[in-house]
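My structure is below; once you've seen it, I'll send some questions.
A single protein chain has been omitted from the complex, and every remaining protein chain is retained in its original position.
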Amino acid sequence: MLTGLAWRNLWRQPRRTLLNTLSIGFAAMVMVFLLALQLGTYASVKENVLKAFDGYAQIQPPGYRDDPALHRTIEDPGMVMDAAKRVAGVTDAAPRASSFAIVSRGDASFGAAVTGVDPALEQRVSALHNTIARGRYLEPGDGAAAVIGSALARNLGVDLGGRLTLLGEARDGTVAADVLTVVGVFDTGTRELDRQVVEMPLTRFQDTFAMGKAVNVVVLGGKSLARLTDALPRVRERLPDPDLRVVDWKTLRPGVSQAITLDVSVSMLWYASLLVVVVFIVLNTLLMSVLERTREFGVLLAVGMRASLIGRMVWMELLLLALLGLTAGVLAGTGLALAIGHYGLVLPGAEAVFAQWGVPGRLFPRLDAVSAFAGPLAMLAGILAAGVIPYRRIRQLEPVSAMRAA
Amino acid sequence: MTATVQCHDLVKRYKQGETTVNALKGVDLAVEAGEFVSISGPSGSGKSTLLHILGSLERPTGGDVVLDGVALSGLAKSEQADLRLNRIGFVFQAYNLIPVLSAAENTAFILQLQGMNARERRRRAFEMLERVGLAGMEDRRPGQLSGGQQQRVAVARALASRPAIVLADEPTANLDSENSDELLTMMSELNRESGVTFIVATHDPRVIAHTRRHLVLTDGRIESDESVAA
Partner (left out) sequence: MRIVGILLPLAWRNLWRNRRRTLITLLVVGVGVWSILCFNALLRAWADSTLTGSLKNMTGEAQIHAPGYLDDPDMQKSFAPPAADLAAVLNGDSVARWAPRVRTPAIVRSEYKTLPVTLTGVVPDREQDVSFIADAVGPGRQLAGPGDDGVLLGRHLADRLKTGLGKRVVIMANDVNGKLAERGARVVGIFSASRPMEDGFVFTGLEAAQAFLNAGNRLSEISLMTARDANLDEVLANLKAVAPKLDIEGWPDLEPMTKGIHDLTHGFVVIWLWVMFVLIAIGVVNTQLMAVFERIREFGLLQALGFRPGWVLMEVLLEAVQIVGLGVALGALSAALTIFALHDGLSLSGLARGADFLGMERVLYPRLAPSEFITTILLIWPLGVLTALWPARRAARFDAVEAMRST
């Protein structure tokens, strides 16, 4: 009954109600859309940066994170990979071994990060194979093959079929030397990768660098970054060797994590201001409306309605107004996010920034429960909290003085 | 001498929702300078409408009005506004005053619009307020004055600009009998002193008693027109 009355009261002043609905709706729409855009961009950056090479998570030997040296190893990668894959959420595991070495061709030599990978498994945890510009990626059965970055290829003056000499230090301290044939050249767009990375078959790497069956890390993959990250605690429990470290994306790329935190904090300021402004606009209207209806409330009081009930009715009006505006805003915001999600948003400067990390320049909003509802819920809370003020004013009304009000 | 106010065959029709209201059905009227006239009639008789037309607030559907030598029909909106500013004073039933201005400022408002300097304005306003018996209340705002006092300020303002004619629309409707009496007595005195024409629309017999000429408006036509000896 109260709700029906409250609803009708709202429409006594249609223009005013619509204006307030508009402001609430607009602010809610902006919040939903921008939050979706932010979250989508973060997700995109995270996934792309990590998938480019590091992988969603890694299992590493102790001390490897700080000082990635060849002699820090995982002796039985098979057991580790099996254990990891048994955890729900972990879909793939791939072994890697890597070392710094000199690659040369003729007189040209350059330092490079040489990484031994399992050609089949690696493709499931990293996206490098998608960036092959010429030739092909490594295949199971490859022997003395390598894929190298485009800048490195250019600097060495080598192309498909060309031979590279590899020179480094093996695990036992002896010289590690090999000759590889380039089967593929990749172009990720990231300078670091294109200029410094060489991948070769793991078994060959293990031979050349005297690793035996050991590897340096096991890279994990999952359906999504979030799902894999959630599964990591269970992976930790299941590991056969308690010394091994399970390293999540935040530790692999602390820069990304903190950059996101930085961006989030700044935008929180933004959203908070938005909230304050909207709440005050609505409060103004509400107070005005209560003032205008003082005489009417006086009559209600005289007739026997309790002040607290009148107050609740007004609060209900506020709630309905807020819900009206917020629903409109959420619908508009999600609509906008879905529409833009189709084509992506091109912002000046975004292209250049994201190219750095191999991320496409278009921003794609990502809708989920958080982006769709977090902002509007905060706004609802703010508006309802502000409603305390008129509620208290109403509670203080006396019937006779109220009826005499101008 | 031409009359201060002269109407010929005034007709006024307007729509109220679905129906058409025939407020005035042919009014002829001539008021000389310095007269103190009351127009009465039951509600809906059209007296407010007549007053509004005389004051150029409304345009008649038919007929014409000449006020202080000026034919109202040919005037543009801005000219009408100027006319109201300089030649006509209004006193309404209520809400006569601008709430944010003091009594003196309200009184002087029209003078300010006319461009009089501040000192002159203040002097004239104080003079008028004293004349209507409100000396000492010049700086009070309407919210601090009683209903009767507010109406007196309205009269002071209407006269401060030395108009040709003052139109009062039910000025005593919201006042008690004592205040009504005082107000009308004052208006009558002012009329005699200043020679400004007063036309008062009212249904209060006490008010009518103060005036020297009384018209009765019924159903949009003048039914009777009686003058009392001076």
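Going by the order they are written in, the chains are A and B; count residues from 1 in each one.
Heads up, the rule we're going with is that a contact is a pair of C-beta atoms (placed from the backbone, for glycine too) under 8 Å apart; a residue touches a chain by one contact, two chains touch by 3 or more.
Please read all numbers here as calculations on a predicted model, not as lab measurements.
The chain that is not drawn here is touched, among residues B:N22, B:T61 or B:N86, by B:N86.
The residue touching the chain not shown here, chosen from A:T174, A:S273 or A:S401, is A:S273. Not every partner is drawn; the one left out touches chain A at residues 15-16, 19-20, 22-23, 26-27, 30, 66-67, 69, 100, 102, 107-113, 151, 154-155, 168-169, 196, 253-262, 266, 269-270, 273-274, 276-278, 280-281, 283-285, 287-288, 347-356.
By the touch definition given at the top, chain B reaches the unshown chain through residues 52, 55, 57-58, 77-78, 81-86, 88, 90, 92, 95-96, 98-101, 109-110, 112-113, 115.
The rule we apply is simple: only the chains that are shown with their structure count from here on.
As a whole-number value, the distance joining the C-alpha centres of chain A and chain B reads 74 Å.
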